[in-house]
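The complex appears here without one of its protein chains, the remainder shown in place.
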Amino acid sequence: MSECFENVPFIKYEGPESNNPFAFKHYDADKVLMGKTMAEHLRMAACYWHNFCWHGSDVFGTNTFDRPWSKPASEMTAAKMKADAAFEFFSKLGISYYSFHDIDVSPEGNSLKEYTNNFAEMVDVLQAKQEETGLKLLWGTANVFSHPRFMSGAASNPNPEIFTYAATQVFHAMNATKALKGENYVLWGGREGYETLLNTDLKRERTQLGRFMQMVVEHKHKIGFTGALLIEPKPAEPTKHQYDYDTATVYGFLKEFGLEKEIKVNIEANHATLAGHSFHHEIATACSLGILGSVDANQGDAQLGWDTDQYPTSVEEYTLVTYEILKSGGFQNGGYMFDTKLRRQSTELDDLFHGHIGAMDTLALSLEKAVKMIKADTLSTFVDQRYAKWNDTLGSDILSGKYSLQDLANYAVNNNLDPKPVSGRQEMLENIVNGYIYR
Amino acid sequence: MSECFENVPFIKYEGPESNNPFAFKHYDADKVLMGKTMAEHLRMAACYWHNFCWHGSDVFGTNTFDRPWSKPASEMTAAKMKADAAFEFFSKLGISYYSFHDIDVSPEGNSLKEYTNNFAEMVDVLQAKQEETGLKLLWGTANVFSHPRFMSGAASNPNPEIFTYAATQVFHAMNATKALKGENYVLWGGREGYETLLNTDLKRERTQLGRFMQMVVEHKHKIGFTGALLIEPKPAEPTKHQYDYDTATVYGFLKEFGLEKEIKVNIEANHATLAGHSFHHEIATACSLGILGSVDANQGDAQLGWDTDQYPTSVEEYTLVTYEILKSGGFQNGGYMFDTKLRRQSTELDDLFHGHIGAMDTLALSLEKAVKMIKADTLSTFVDQRYAKWNDTLGSDILSGKYSLQDLANYAVNNNLDPKPVSGRQEMLENIVNGYIYR
Amino acid sequence: MSECFENVPFIKYEGPESNNPFAFKHYDADKVLMGKTMAEHLRMAACYWHNFCWHGSDVFGTNTFDRPWSKPASEMTAAKMKADAAFEFFSKLGISYYSFHDIDVSPEGNSLKEYTNNFAEMVDVLQAKQEETGLKLLWGTANVFSHPRFMSGAASNPNPEIFTYAATQVFHAMNATKALKGENYVLWGGREGYETLLNTDLKRERTQLGRFMQMVVEHKHKIGFTGALLIEPKPAEPTKHQYDYDTATVYGFLKEFGLEKEIKVNIEANHATLAGHSFHHEIATACSLGILGSVDANQGDAQLGWDTDQYPTSVEEYTLVTYEILKSGGFQNGGYMFDTKLRRQSTELDDLFHGHIGAMDTLALSLEKAVKMIKADTLSTFVDQRYAKWNDTLGSDILSGKYSLQDLANYAVNNNLDPKPVSGRQEMLENIVNGYIYR
Partner (left out) sequence: MSECFENVPFIKYEGPESNNPFAFKHYDADKVLMGKTMAEHLRMAACYWHNFCWHGSDVFGTNTFDRPWSKPASEMTAAKMKADAAFEFFSKLGISYYSFHDIDVSPEGNSLKEYTNNFAEMVDVLQAKQEETGLKLLWGTANVFSHPRFMSGAASNPNPEIFTYAATQVFHAMNATKALKGENYVLWGGREGYETLLNTDLKRERTQLGRFMQMVVEHKHKIGFTGALLIEPKPAEPTKHQYDYDTATVYGFLKEFGLEKEIKVNIEANHATLAGHSFHHEIATACSLGILGSVDANQGDAQLGWDTDQYPTSVEEYTLVTYEILKSGGFQNGGYMFDTKLRRQSTELDDLFHGHIGAMDTLALSLEKAVKMIKADTLSTFVDQRYAKWNDTLGSDILSGKYSLQDLANYAVNNNLDPKPVSGRQEMLENIVNGYIYR
């Protein structure tokens, strides 16, 4: 196949003054900050599904994208054309990683046998592509929510045969991820949830889901997959309520089934806001619970109640998020994966580049600003001082369990306590943050 | 003091055809359903704070209520006048329970010593009132969020002295609750949360909160309080984010600190919807996790983003909620507490009666309909059949851990699985529910 | 074609005690209330699109419905099979009206000529079907939002040729609606809005839209169409922002282009709530502005931020809405149209009946209760008394323009005004409403 993106050059860093829309203004892959290159810090990935499997339809309209790789062909031929196009795109973009669902890259076929054979063949294709291009796999996953059989869930389905079907896909997708040296394996519970409580047994469905996750963990250890396992929270959509609502909910689920040391979260910005949280909140919560795995870097529309999966453009938002991640040690296995799609009206092939270039520049710039914040250390110094009294006798004795409620009541009366509150200095701190972003 | 509500009679049951606004149309306290009276099923309570401590102010306007019990007087005299009014109201209303915060019933004074003395005196007053009227205490709690000292939290405060101050209040409020034979003790984290992540250490604050709750549990056992301990989830307001966001979040917190057998949740309808859940969802989630304690029975405004604490009027909503509670065995220690306030424009004293009469009738009617649903058993039969295959070999072997992921993949291929989905019948089930409500 | 719904009988009224899921419990078409039959009051319609053109897909999953009328066939044959199925369904359901978009009933073909020919042929088919069954057309409309050419709007498109294309469809759809004796013609601005302000000229697009609507009005008069013209407000979805946001916005638009006497609104319950209003609010607003045309009777999900188009089940909500409509004189040309779709998991053919039976019963019951409210007149008496002072001298002089601001200031000081507010009695009024619903 000839080039799909023949009019688009390999994207290079040209600096902030460049007016070339096909150049990075801020992402300079090899630039070193705090001992790592930008590429190593950000570990950015493009996805297969939105970029190569979706063609611009929405609930009220049909496809608007006319893509060369979706021309009529046998299913396997089409899958290979798509792989050619995808790797041409990833390479020209100069991104380090990609990610996929099983059926993004490989046709489902008419039986599990066909599925398995197709997938095995496509894994070889991908392996060759990775070697040829140097691209790496950030994560793999299985799509167990699009086919009608999964309409009432996969692991949480009322029918154990459907659970079994999903298990089969996850088995193959985990093996493929390992074969392709994927650094994480992600589980998104697209339909693990309910549409109405009237037909749902919450406890039973949670038990099924718990057992499924335990099997995934067992399989990981059995095959020696050294990547991380990640659950991706989302509050709703497509179902009315999804069980992996947000990070705190997933944490409770992991604790219930003894999995909190085995599974982390893959946080998506747009899922955070749909759950009623700021993106920053979800990242900070996961860091504080020790379960931050990876990030789906996108942006929602603050006025819309569904997952718009837009390209991230807000340096203001990503600076805080990147600061939080750096503060907790930076990504281990995870990275910033662009779970982003074009607007339906962005019908040109090169719009795919505009979207990703803007996104990668946004993250690069956010990284630079976050690094400045880390180095200056103003915020964490302020925070440490704010809680300093907890390191003194009373504070540490309380936390070490020395006091009962009654002891404290006596202490308070004996010392005639009348503690005064201290300004939280929110406005001053916001100015300090803007000082790092806009200097 | 003479009667406050002299123009309002004792409220009696007169049946659905009555046009008397000061009569129950549906709440017939002694009517027996499924072996219990309505009163025993519903265990309804009125609150002290909204009814007797709030005078109609809002963020943009001053008090609109002119209450006889808030006439100028010494603090303790006023507290006693208020108690007279409150118990007159509770009695005339014919409700079984009430609930309070420490400083609703007793003046804070100018020192912890004064606080303690005042509170002790008022507990005696309340005890006498309870004996005189037969009223019972559903739950007590401490207000550790209104005073400026708690502006940055109580247990999660950056200052351990403020933690200690809060501990002192909780110590006294728990003791008072025990003395008054309260059936539950509630903890609402009004300001246990953050206003900005920029000045907050999430992990540290959660640790403080965890230790605080452990102390509460230890104190409960030490004093032999046999009631239930309850945390009341709320996502935000007054703070930007509250740590007890929703039931699932509280469950994760309880598991983290080993408290899931000691503390249950007190679910408020309006807090559920502010958290992005249906009220039914929060109740069903708590039941499925085994942590449903009690319910703050109110109603929010679907268009407003703050806690409006309106009187419940929706039989459609409360029928499902009551059905869920009955299905899980009914209230143990908990009940339906009206955390409800008048609209600011409802300035008449007797509006307090209109609000509560409507609320109590709504719950009584919902109970009747829910009992019909339980007896007919149509819904749970449908649900059981929907999951029936999980009782067969494949299903039960999966749940008992007999299969690995690979075993299931083999099973699927060997059996050439192609399971078909089955209609979830949501519309039919909704019609069945309406059949119970509107027959 | 043989029957599609062969296992479903003609739906009859059996009364509230019936347990037959295929019978009405409340909708008794010929029952007379306030001088009209239930059918005449409610003027209920089923739609073509959700019931016969959508097959259970959602953003994350493919079709789950396997419908006999969508079996492979030539486009026109398929269209006729669909018409057979549709009218079989409408007839068995015993509903009075239906509604359609041009391309629901007729294939678009490969050119405008084919479109025109196909549509003409299908109008004849529909005409015959109407005669055969007695079904009537509540409204017709044109779908100028699904085809990719409309991705950036129809009338508000940056390209006047696309405006022209849309005009052509609307021309034919209006003519077809007239030919089929449709009682209204509806305009839904599915993509009349913007995706980003960065590429949008708001003023220009509004001007285009204004001219389009004027042309529609002119055409109506030219062809002597005696039905009503209706705009259907929706705040967003599919676009980020739709120009027909809500009733108040549409009113301003109509005033701007001098159309407020020519065009009314078709209010959809779920669009109202997506716009941040209660359904009741939108209806009451349209009534008060004199522009209520018709109603898309459905129900959203209070927790979801997109159009779920569920079957209406809330008698509590529809009683108030129906009361409001009756109070303003009842429907003229409009009616209750079910813009409702099955849940994606409700895959059985007869689920279509369950959905509609429940919806029709909900509306019938709401009508009965609203009629009681109208007859008793308690609410409007209360409201009239609340404003009674405006009928006295001061009030009527103010409204008639007798006073300037300065005159009033003098009046106030001279009379030493200190007016006292009066209880709004919200809780009492809510109890009165529940008294009508639950007696």
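Per-chain numbering from 1; labels A, B and C assigned in written order.
We adopt the following convention: a residue touches a chain if its C-beta (ideal position, glycine included) is under 8 Å from a C-beta of that chain, and two chains touch if they have at least 3 such contacts.
Source: prediction; values computed, not measured.
**Q** Can you list the shown chains that the absent chain is in touch with?
**A** Within the full complex, the chain not displayed touches A, B, C.
**Q** For the full complex, which residue in C:S2, C:S74 or C:S111 touches the chain that was left out?
**A** C:S111
**Q** For the full complex, which residue in C:S152, C:N184 or C:S366 touches the chain that was left out?
**A** If we include the chain that is not displayed, C:S152 is the one touching it.
**Q** If the hidden chain were put back, which residues of chain B would touch it?
**A** Residues 56, 58-64, 145-148, 150-152, 190-191, 195-196, 236-238, 240-241, 274, 301, 303-307, 343-345, 347 of chain B touch the chain that is not shown.
**Q** Mind listing the chain C residues that contact the chain we can't see here?
**A** Per the touch rule, chain C residues meeting the hidden chain are 111-113, 116, 148-152, 158-165, 167-168, 170-172, 174, 195-204, 206-208, 211, 214-216, 218-219, 222, 235, 241, 245, 248-249, 251-253, 255-256, 275-277, 280-281, 284-285, 287-289, 320, 324, 379, 382-383, 386-387, 389-390, 392, 394-395, 398-399, 401, 403-406, 408-409, 411-413, 416-422, 424-426, 429-430, 433.
**Q** Considering the entire assembly, which residues of chain A contact the chain that has been omitted?
**A** Residues of chain A in contact with the hidden chain: 16-17, 19, 21, 25-26, 64, 273, 276-278, 281, 302-303, 311, 313-316, 342-343, 345-348, 351, 354-355, 357-358, 361-362, 365, 421-428, 430-431, 433-435, 437-439.
Definition applied: only the chains that are shown with their structure count from here on.
**Q** Report, in whole Å, the distance between the mean C-alpha point of chain A and the mean C-alpha point of chain C.
**A** Averaging C-alpha atoms per chain gives centres 40 Å apart.
**Q** Distance-wise, how many Å sit between the C-alpha centres of chain A and chain B, to the nearest whole number?
**A** Each chain's C-alpha centroid was found; their separation is 36 Å.
**Q** Indicate the residues of chain C shared as contacts by at least two other chains.
**A** 64, 303, 343, 345, 347, in rising order.
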